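Below: one structure, written as structure tokens.
The complex is shown incomplete by one protein chain, all other protein chains being positioned as in the whole.
For clarity, chains are labelled A and B in written order, and residue numbers in each chain start from 1.
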Amino acid sequence: MAADRLKVGPIMCHAHGLCAELLPEMVRLDEWGYPILADGPVPPVLRSDARAAVAACPTLALRLRSD
Amino acid sequence: MTALDAARLPPTDHPRLLAGWAETGAITRYSGHRRRYGPLPGLDGPRLIELVSRSGLRGRGGAGFPTARKLRAVADGRGRRIVVANGCEGDPASAKDGVLLELAPHLVLDGIQLAARAVGANEAILAVHTGSRLLRTLAAALRDRGTGEVPVELAEVPRRYVASEESALVNHLTSGDARPTVTPPRPARRGVRGRPTLVDNVETLAHIALIARHGDGWFREAGTRDSPGTTLVTVGGAVALPGVYEIDLGMPVAAVLALAGGPVEPLQAVQIGGLGGSWLPLPYADGMPFTHEDARAVEAGLGVAALVALPVRACGIAETARVLRYLADESAGQCGPCMFGLPAVADDMAVLADGADRSGVVVRRLQERLGVIPGRGACAHPDGAVRLAAGALRVFAADVARHARGDSCTWTGAPPWLPTA
Partner (left out) sequence: MGQTLWFASRATGLVSLLLLTATVVLGASHSGRVATTRWPRFTLHAVHRNLSLLAVAFLAVHVATAIVDPYAGIAWLDVVVPFASTYHPFWLGLGAVALDLLVAVIVTSLVRTRLPLRVWRAVHLASYALWPVALVHGWGIGGSDSSLSWVLALEGLCLAAVVVAVGLRLRATHPDSEARR
């Protein structure tokens, strides 16, 4: 199975910051409130948290891509 | 910079795109163009792509991407394909596309026809800025070419810096909104009206027109292995004859400045690549070959192949601060790190220029911000601004320190050197 990677759509993201609260291991916010994602695939232990963050993003800017 | 300025310039070493203009002036008639260059060769699409691939041609619009790879990607696309020639030249430091389109419009139009053949397009668009003087020249040139070619439509694009970024161009031509969109999908897959689209700079297309006639071996007679051929450069700043020149890639920067009449006063640095480019220190820059690989090695890029010579009496920090403000104002305001990051970076640089950072907190904050912004916008606009700012901090490090000590700035309040309009 291909490894999932987090992606944020820079135009869609409106700095709600939910992703950083739900997945602090992989997302931190810059000083303006926009997410900075960790590099690399989502480790298996964080997969369900990552999915929760994706589902919670108010603007659907956060996505999991398998590639 | 106008074509008339360019027409006063001394001859270059191996002119190709601009060959012979001094004798004949601009060639706007198709008959005259054919007399000089001969007819369009009848190569088929795959042969053309193969030829361009062997020539090693890289895009002249800023990114320096291998042109054949893009041709192939679009040719492999599904559905009706389309060619967009990017003649907007949004960067105020560059004038080469305007000069090319004015002096040799048919070379670009030839390139459009060949590119359309290579990717299998049945439609092409030549984009320039709204209200551009070039519109009349180009309309006349198009009328002069007659039938039997892929139809080329002239399109007008708003005079905004990011409007000529390729996804913004595609967006504008599709919906009238000249703001960038998120990629992927890249234009090669989903471009104008959803069709696979080749977006190439007009100079890139003109090179294709010559490669098709003279071959890849001829093209590689100039330039280096990784940066083959000639290129148009816009030279500005403190040189005797600012203007557009055609040079062999690999020419040392000092020789390029010499071509433009040489410095008219002592220089401290050279700005390279357009406003979203970087700074090169002197004397290092003098000996640096003008190639993609050498520019990249010092965290710069050829970008739009512009050089601005900055004299000693100017202040690199103040120049950079002014350009950063311009770039921040030109943000399309869609992506947080760009719409908030660029004004913040411009503010920081202005504080440094004003000598108001005694404690050094602003430099540190600026360094941090520069580390966090790149790669997080939908387009490369913020990356260019960050590259310029980071280059300034490297090249003018001594000035930053001096400003921090509160010593007087060398800047005399002379007119700005980097153009922002």
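Heads up, the rule we're going with is that a residue touches a chain if its C-beta (ideal position, glycine included) is under 8 Å from a C-beta of that chain, and two chains touch if they have at least 3 such contacts.
Since the structure is predicted, the reported quantities are computational estimates derived from the model, not experimental observations.
Asks: Among A:His14, A:Arg47 or A:Arg65, which one touches the chain that has been omitted from the display?
Replies: Once the missing chain is taken into account, the touching residue is A:His14.
Asks: Contact with the hidden chain only, please: which chain B residues?
Replies: Considering the whole complex, chain B reaches the absent chain at 333-334, 336, 339-340.
Asks: Write the list of chain A residues that the hidden chain touches.
Replies: 12, 14-18, 21-22, 32-33, 54-56, 58-60, 63
Throughout what follows, only the chains that are shown with their structure count from here on.
Asks: Averaging over Cα atoms per chain, report the distance between chain A and chain B in Å.
Replies: Chain centroid spacing, chain A to chain B, equals 34 Å.
Asks: Show which residues of chain B lie in contact with chain A when the two form their complex.
Replies: Those in contact with chain A are residues 181-182, 334-338, 340-341, 344, 369, 372, 376-378.
Asks: Can you list the chain A residues touching chain B in their complex?
Replies: Residues 9-15, 30-34, 36 of chain A touch chain B in their complex.
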